[in-house]
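Left out: one protein chain. Kept in place: all the others.
Labels for the chains are A, B, C, D and E, by order of writing; each one numbers its residues from 1.
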Amino acid sequence: MTMTPEEFNTYRSRMNERILSEDNKVMKRFFSLDGQTYAEGHLPVKTKEMLGLVSSMVLRCDDCVRYHLEKCHEEGLSTPELMEILSIANLVGGSICIPHTRRAIEYWDLLLTKT
Amino acid sequence: MTMTPEEFNTYRSRMNERILSEDNKVMKRFFSLDGQTYAEGHLPVKTKEMLGLVSSMVLRCDDCVRYHLEKCHEEGLSTPELMEILSIANLVGGSICIPHTRRAIEYWDLLLTKT
Amino acid sequence: MTMTPEEFNTYRSRMNERILSEDNKVMKRFFSLDGQTYAEGHLPVKTKEMLGLVSSMVLRCDDCVRYHLEKCHEEGLSTPELMEILSIANLVGGSICIPHTRRAIEYWDLLLTKT
Amino acid sequence: MTMTPEEFNTYRSRMNERILSEDNKVMKRFFSLDGQTYAEGHLPVKTKEMLGLVSSMVLRCDDCVRYHLEKCHEEGLSTPELMEILSIANLVGGSICIPHTRRAIEYWDLLLTKT
Amino acid sequence: MTMTPEEFNTYRSRMNERILSEDNKVMKRFFSLDGQTYAEGHLPVKTKEMLGLVSSMVLRCDDCVRYHLEKCHEEGLSTPELMEILSIANLVGGSICIPHTRRAIEYWDLLLTKT
Partner (left out) sequence: MTMTPEEFNTYRSRMNERILSEDNKVMKRFFSLDGQTYAEGHLPVKTKEMLGLVSSMVLRCDDCVRYHLEKCHEEGLSTPELMEILSIANLVGGSICIPHTRRAIEYWDLLLTKT
């Protein structure tokens, strides 16, 4: 029902390249700044990706959730840790986040299988 | 274009079970509390489901809309009553709710056909 | 801490008149249509005002909440009924609605005192 | 991955007719008022459609974005102008708008091909 | 009831300086990029500020609305043009934008008086 990680990443890369090909400076800098935001700093990358994930959940953006799920997975997030992030998202953002939680877990399971 | 009620309910049940299998207490209690919220009280179930429906519409969550449309249908909501709920949602939430109104009516028609 | 009903209504009336004085047709029709939306129809006024209230709560607009609280009060809504509307708003919209719930109850108490 | 302009317009027209067939006066007037909003006034149609587009982007409604992209295209918006609108949307609305930017550009390219 | 332009600008400048004094690179670049976004490009500054204004209205951020009202005023926006921007915001974003429209017009009138 959800996209597979492969489908998502192929589409994401293709369209990001298309956007950047337009040579709009603000957009290029915004994409670049977006990358820098999650770099190691006073907070470790794993924490920052968790912050990106919970923000994406409460703002209810499935593609952003998928992106940060992959990064969290790479950073070694465990499923019980993920459940605690999702429970905070649901409490703060309400039951309106439940459908996004279903799609998040479905994608997470695909990421776990892939490994 | 939209999911059928059968597809939606199958997916919804399967993923809810998956989420609850993780044994996260906050999530379990949140799901349980979500159910209690719409139980008969000082307000009848039908009114509460209408409140859930209009909230889902203005927050623009298609899956939540589908869920409450089913409950409203079970509670005997008529199509002219539904239209008044949708018109309040559109006025309060703006034209940004129109695409969700289209999908809501499409799902409602599937529910009416099913019966 | 919140506005009193008198302050709110004075400000609301004064600024609505100011807006309408500009003679923008779309705005005038939108204001007029907004009024028609809550008129008696297949659903009674009280139900429509409850729908307006819960929508305003989940979209977190304190002034809209104040407006619909007044209308609900005029329609004879009881405090236990109000609490059920607020509990649906909090479950659907999440803990982010709690501060708005505090201000809603504070305003409601002012409306009750006024009578 | 996105709908084609033909699929979108067919679905949109069919469901709008279905909604209006229900004879709910508020909904009919709202749809009519929505049309009037973008008519030539003190601001030209092109500017109004750009305002509709950026609003749809920051509110993250893909169907509304598609609708205004078509109108902007009819009004002769250029791709570099579109990129500046999208960059404002991303700055104001944040990286949560990036997935919608991808789908917007994909749809825009379909509109350009069609011509 | 609203802040005056002087109060708003004093507070805004003081706190922006405070934020930038922390020397967080992402935040500094984000603030700088935010400025670049509204610079003359394929679209004139006035159009970009109108796009920023309507985005701020539908996202319902009073301080962002105040900021773009000032910029629009500097760019020579007329009151009838402003009303058309606000009418688009209300149609797209719904009646939930009415309280923000009231505060926008109040601030606009203060800007007109100042001149």
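In this text, a residue touches a chain if its C-beta (ideal position, glycine included) is under 8 Å from a C-beta of that chain, and two chains touch if they have at least 3 such contacts.
In this text, all values refer to a predicted model and were calculated from it rather than measured experimentally.
Participant: Given the contact rule set out at the top, which of the displayed chains would the hidden chain touch in the full complex?
Facilitator: Answer for the hidden chain's contacts among shown chains: A, B, C, D, E.
Participant: Which parts of chain A face the unshown chain closely enough to count as touching?
Facilitator: These residues touch the chain not displayed: 33-34, 37-38, 41-43, 47-48, 50-52, 54-59, 64, 78, 80-81, 83-85, 87-89, 91-93.
Participant: If you put the missing chain back, which residues of chain B would it touch?
Facilitator: Looking at chain B, the ones touching the missing chain are residues 25-26, 29-30, 33, 36-37.
Participant: Which chain E residues would touch the chain omitted from the figure, given the whole complex?
Facilitator: 11-12, 15-16, 18-19, 22, 24, 26-27, 30-31, 34, 55-56, 59, 61-64
To be clear about the criterion, only the chains that are shown with their structure count from here on.
Participant: Spell out the chains that contact chain B while also contacting chain E.
Facilitator: A, C, D
Participant: Average the CA atoms of each chain to get its centre, and name the chain whose centre is farthest from that of chain D.
Facilitator: Max centre-to-centre separation from chain D belongs to C.
Participant: Over half of the residue-numbered contact pairs in common: that is the test. Which of B-E, A-D or A-E passes it against B-D?
Facilitator: Having compared contact pairs by residue number, the answer is A-D.
Participant: Count the residue numbers both chain B and chain C use at their shared interface, divide by all numbers used there, and answer same if that is over half, different if under half.
Facilitator: The interface of chain B with chain C is built from mostly shared positions.
Participant: Distance between chain C and chain E based on Cα centroids, please, to the nearest Å.
Facilitator: Between these chains, centre-to-centre, one finds 26 Å.
Participant: Using CA atom averages as chain centres, what separation in Å is found between chain D and chain E?
Facilitator: Here chain D and chain E have centroids separated by 23 Å.
Participant: Please tell me the distance, in whole Å, between the geometric centres of chain C and chain D computed from their C-alpha atoms.
Facilitator: Between these chains, centre-to-centre, one finds 30 Å.
Participant: In chain D, what residues contact two or more other chains?
Facilitator: Each of 26, 30, 33-34, 37, 55-56, 59, 64, 80, 83-84, 87, 91 in chain D touches at least two other chains.
Participant: Thinking of each chain as a vertex joined to the chains it touches, would you call that graph a line, ring, star, complete, or other?
Facilitator: Topology of touching chains reads as complete, every chain touching all others.
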